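Removed: one protein chain of the complex. Kept in place: all other protein chains.
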Amino acid sequence: ARTGEPEVVYAAGKTPAQTVTAVTALLDGGVRPVLVSRADPAHTTAVVAAHPDAVVHDDAGMLVLAPLPPRDDAADGRIVVVTAGTSDLGVAGECVVTLEALGERPTLLADVGVAGLHRVLEVRDVLAAAEVVVVVAGMEAALGPVVAGLVSAPVVAVPTSVGYGAAQDGMTALHGLLSACTPGIAVVNVDNGLGAALLARRIVRATDRRTAGG
Amino acid sequence: ARTGEPEVVYAAGKTPAQTVTAVTALLDGGVRPVLVSRADPAHTTAVVAAHPDAVVHDDAGMLVLAPLPPRDDAADGRIVVVTAGTSDLGVAGECVVTLEALGERPTLLADVGVAGLHRVLEVRDVLAAAEVVVVVAGMEAALGPVVAGLVSAPVVAVPTSVGYGAAQDGMTALHGLLSACTPGIAVVNVDNGLGAALLARRIVRATDRRTAGG
Amino acid sequence: ARTGEPEVVYAAGKTPAQTVTAVTALLDGGVRPVLVSRADPAHTTAVVAAHPDAVVHDDAGMLVLAPLPPRDDAADGRIVVVTAGTSDLGVAGECVVTLEALGERPTLLADVGVAGLHRVLEVRDVLAAAEVVVVVAGMEAALGPVVAGLVSAPVVAVPTSVGYGAAQDGMTALHGLLSACTPGIAVVNVDNGLGAALLARRIVRATDRRTAGG
Amino acid sequence: ARTGEPEVVYAAGKTPAQTVTAVTALLDGGVRPVLVSRADPAHTTAVVAAHPDAVVHDDAGMLVLAPLPPRDDAADGRIVVVTAGTSDLGVAGECVVTLEALGERPTLLADVGVAGLHRVLEVRDVLAAAEVVVVVAGMEAALGPVVAGLVSAPVVAVPTSVGYGAAQDGMTALHGLLSACTPGIAVVNVDNGLGAALLARRIVRATDRRTAGG
Amino acid sequence: ARTGEPEVVYAAGKTPAQTVTAVTALLDGGVRPVLVSRADPAHTTAVVAAHPDAVVHDDAGMLVLAPLPPRDDAADGRIVVVTAGTSDLGVAGECVVTLEALGERPTLLADVGVAGLHRVLEVRDVLAAAEVVVVVAGMEAALGPVVAGLVSAPVVAVPTSVGYGAAQDGMTALHGLLSACTPGIAVVNVDNGLGAALLARRIVRATDRRTAGG
Amino acid sequence: ARTGEPEVVYAAGKTPAQTVTAVTALLDGGVRPVLVSRADPAHTTAVVAAHPDAVVHDDAGMLVLAPLPPRDDAADGRIVVVTAGTSDLGVAGECVVTLEALGERPTLLADVGVAGLHRVLEVRDVLAAAEVVVVVAGMEAALGPVVAGLVSAPVVAVPTSVGYGAAQDGMTALHGLLSACTPGIAVVNVDNGLGAALLARRIVRATDRRTAGG
Amino acid sequence: ARTGEPEVVYAAGKTPAQTVTAVTALLDGGVRPVLVSRADPAHTTAVVAAHPDAVVHDDAGMLVLAPLPPRDDAADGRIVVVTAGTSDLGVAGECVVTLEALGERPTLLADVGVAGLHRVLEVRDVLAAAEVVVVVAGMEAALGPVVAGLVSAPVVAVPTSVGYGAAQDGMTALHGLLSACTPGIAVVNVDNGLGAALLARRIVRATDRRTAGG
Partner (left out) sequence: ARTGEPEVVYAAGKTPAQTVTAVTALLDGGVRPVLVSRADPAHTTAVVAAHPDAVVHDDAGMLVLAPLPPRDDAADGRIVVVTAGTSDLGVAGECVVTLEALGERPTLLADVGVAGLHRVLEVRDVLAAAEVVVVVAGMEAALGPVVAGLVSAPVVAVPTSVGYGAAQDGMTALHGLLSACTPGIAVVNVDNGLGAALLARRIVRATDRRTAGG
């Protein structure tokens, strides 16, 4: 955490007991906040038993312990998270929960796919007002370049593994976002809602620092 | 040509002499029209020397011999070909030239990429009036699902090899189009403007036949 | 549904409860028909409990609610669906059920693989009379180019994930269909019977519109 | 050559001088026959200068030195080589030239693609009479499973790199042939006409040995 | 079965009931023999309940009904099946059981990997005497080219999915066998013991026919 | 340019004449600045002939016309561009030239690979003071995660196609950067120095806007 | 075991009974030591029941029977095993257990990822003193080239399958390690802790032999 990142215990591939041990050690060491990601029900039960004040976010597969309070300077809507489909909500949740645990107040816009372009245009003003937009989209992920063409802020794009066949578990969305002709897209790994949150926060925090120093 | 397709000599990988021989044999056999695709300048020079009435389409890499006259029932705009970028014009040209040699009168709309969504919306009515829309797009090919969401006609999508790195010579565009959540997209091979033309013609010809029979 | 498509709830990755909620919301909103695809037994039980008039198609993994009545102008056999093997029947079922819910009357021909070419030739007249042929085939999917060489109508080809090893979960069939030298093949995603149905319907509907207007 | 194979100098990646050196060494060592494959014009010129009796096969990229005489027991038509397109003739030539240098008398049938199924059916009897059929096909290579369904002899299939985009330099044809549901197909590497010849010869030679011993 | 192949019911992806139905229909139609491949315990129980005379081969995942009697002309050792490791025995079993059901008498040599080259050399004479050798090997499959260099008969090579990581579920073994510099290797799909058997039988049957005719 | 991006003419795949035409049209339309990327000597000669005031950056393959003046608020070092090797300098140049044409004053640190970790540590303070760091690295691109662990600003990572074999033309660097456990990395396409510049500028411009508004 | 390797029974894909049989046969044959790798709880229970003196290493998925005693010449720290994350400990365990069963005394350093470079630098002296360093790392595996730049001993690098999306089950780590610009890295297969141990042992044993002979 030397660069100011929160500690996140990646539960996938850990036993519930190992997860509890890692969480407890971090809290005992004074780390704040502590997050658990990719938690299944067994991880959740075990962590809550040991730390009853853990806040559970089932759909996002996350638990939050000792979150930071909402920041005063974290105005609503400076970070906007938008998803292409309802199936992308789990990944978007990983992003939103992480941001909130760090004191941000992100706005979530769900199910704004390009198949119905009017829905994208309806939220155009909200997107244009953001300091950073996180786009969460699977399949062909066309929402990424469409949004990046509508705003002048940096767009953090999270490809998701939603889809089948030629979608190749999210690799097609990933490569499509990287190939997009619209400039201004920062791509993170498939399903990496957590990474998108931490990148978005680095971006707005840079602004916070200069503003504070100005 | 038993299914009504034109004869097309694929010049790539043939010598100029082999190309001329193939063209001459088809014309001598009474075939009409005869097309040459993927022709480089040497192919073109050789074919024109042997068949001075060959019409040359340099940008499309095509030659047309003995084209069909424009059809009476082929109203302008029933086939619309739209490209995402100017770099896609060569592939679109392969499509347009093929359609015209078969008597169709396609409408071409160039450089309508999703990075400037207003341009897509400006041509929305032309797209909506078509019986089939051919979308030619490389990189992430987001134009395909965007157009398919705006029209109710079938969309023939041609991914192109425009792009680099993660674009993987058009394979990312190809897989993205196949993964798109917008329904109604018929995908053909990378850079296959010819195949898109022949598929679009099968579609409108089906209509022609029923109308004629009604 | 702005382009006239039915609403389809993709159950894979949704809980039974989420699936029911989505279906109910669509029906309450007056949408007609509503389809559920990729439903497993738990999805099916939950939807039928909430909507006892849902028609269940187990082999196709689909449920149909509030289907459209069969159309008068949807003559039997204008859409023909043909499968290469019995293992492709689930995907073909997704296609047929979708078409029927939209009022079409498709003809299904099963197990017509190229390993026994006589079987393809036996149904040649049925294929030739169609306005659109949907070919459902896995492994090397050679049935696609063979059928496209026998008919002059557009062929919608659905590669399936049937096979193992070099079949690469349907990607080999997909790439083979896209590479076929026979013109007139419209390719959709692996196992995408639903997408094939919606594309086939766009094709015949274009005909319907012109006939109606003529 | 301990297993009875001819010596073949693979010229690709060798200089003309290195190629001549290798050929001369083999001939000096009494090896018979000596073949050069993948020869370009510079290789050919150099080898012919050193060995004027070398027989040049330009289209196949081969040279033959000290060929075996035609075998008495190598009846015409016991090995049939069939190609899907005219672009596959170079690879087929590599196969035919190799077989002839070994004393076989293969029959070549060119341009028998499945897009025109009648052409396959026209040569059905020739195929059925063979002891081994070599199928040379690129793009989706559907000719392989079609032929294997028509004959009871082993089919040696050579995928070629003819095609573009999804054809992936022959890898799609290769994987399609390996995935074919028709049994009896022996697959060799992309463009490996030479390997197909040596495999076909092992097959008929096994027969020769037993017949001789019987 | 027009080309003389046995009927094989591929149980993977079928329910036990569907498998029984398929088997019964074939037997009722007079087909002989009938094989079931890729059967799990549930398939096996159901088939045996319906057809108590089915012979079960658990390790090979196969059932045999109405096998052909051992052929008089099928001398032991004319078909030799050799595996690189004990983990390859399931695939080899699929090959051996298929051959025996067709009346062949194959010889099986197990666990002859190149890591212990002396073991390959110990069986060299058995290999050299065969009319066709089937090599079953996973991981890097180096046994294939080693055996093909020791014998003059055709070698049918079956790559297996044994291995992990860079073995890529058998694709590395597959591509390695196709790239081998040793000539005379006929490659079939990953884990395709059945296909290897049918190809080997086509090879020896060609011999049988000529011998019979001689 | 509705989102404030410069116009960039991508010369690769365009003729010199087409490139000049595009540049002239943009300048005539009042666009400022106009950039040409991926220019080879022929492109450069043609553009300079038509627009003698074009500034040529040979190593970066770029030309700049009508650049913006250096911004007052663009302090040196708020954007730092760092390369792993000297072979990455062309891509880094594309980034630096683009930023300078837009009025930024980036700092370039070259040849700071992880093979000599002391060199990374030597520039640690320069990196830590930046508002955004652009890392340009090929091969395994380990410099990306190492830098992201040393700073709290967002890191824009540009994988390059430097390397061979397993480097797979930059795809390994790309996938490695996306998989890095260090948070805060924004990935762009292989060799996309231009895209990195435009993303970095969106990031600092967001800060500029808030600072201006504060 | 002709080259001095231990016998290792690879339990994955074997039944518990098959595993016991293999172990017993080796012990009965006098082999020493016998290892079981990739054992799940069922394998472990069965082997311990048959051989109560088997030492179980659950986290490493290994069992050890009849280990060699610690070697006198195997000084602590001449083999150092270092992991990037806690999730890599299972693979590192496979390496350490194997080395210890062979009498080595490896040193294990865990969770030394490059995201916190200070942790790598803290163990720098331990690394520099080793005769061989084994690096176990997943995701982008940047620890490999960083360590190889800090030491002059050979580095055996084990990519792990830790990660998701672009990590591609360890293939990205594998290809990154092979592409690293730092020299001196010996790469083994993904998750192949066993192979790393046997390679490291060959390296130090070479030294042992020369020292003994000196």
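As written, the chains take the letters A, B, C, D, E, F and G, and residue 1 is the first residue of each chain.
Assume a residue touches a chain if its C-beta (ideal position, glycine included) is under 8 Å from a C-beta of that chain, and two chains touch if they have at least 3 such contacts.
As the structure is a computational prediction, the values presented were derived from the model and not from experiment.
Q: Touching the hidden chain in the complete assembly: which of D:G13, D:P52 or D:P69 does that?
A: Result: among the candidates, D:G13 touches the missing chain.
Q: Specify the residue from the set D:T44, D:T107 or D:S161 that touches the hidden chain.
A: For the chain that is not drawn, the touching residue is D:S161.
Q: Which is it among D:D88, D:E140 or D:D191 that touches the chain not included here?
A: The missing chain is touched by D:D191.
Q: Which one, E:V55, E:V114 or E:A129, makes contact with the chain that was left out?
A: Of all options in E:V55, E:V114 or E:A129, contact with the hidden chain holds for E:V114.
Q: One chain isn't shown here. Among G:P67, G:G103 or G:G195, which residue touches it?
A: Final answer for the missing-chain contact: G:G195.
Q: Can you name the residues of subunit D that touch the chain not displayed here?
A: Given the touch definition above, subunit D has residues 2, 10, 12-14, 22, 159, 161, 169-171, 174, 189-192 touching the missing chain.
Q: Touching the hidden chain in the full complex, which residues of subunit F are there? Just list them.
A: Residues in contact with the chain left out: 86-87, 116, 118, 162, 164-167.
Q: At which residues does subunit G meet the chain that is not included here?
A: 2-5, 131-132, 148-154, 156, 174, 178-179, 183-189, 194-195, 198-199, 202-207, 210-211, 214
Basically, only the chains that are shown with their structure count from here on.
Q: Nearest whole angstrom, what separates the Cα centre of subunit A from the Cα centre of subunit B?
A: For subunit A versus subunit B, the centre distance works out to 41 Å.
Q: Taking each chain's centre as the mean of its CA atoms, how far is subunit B from subunit C in angstrom?
A: Computed from C-alpha means, the inter-chain centre distance equals 26 Å.
Q: Of all the residues in subunit E, which ones touch at least 2 other chains?
A: Counting only residues that touch two or more other chains, subunit E contributes 2, 174, 189.
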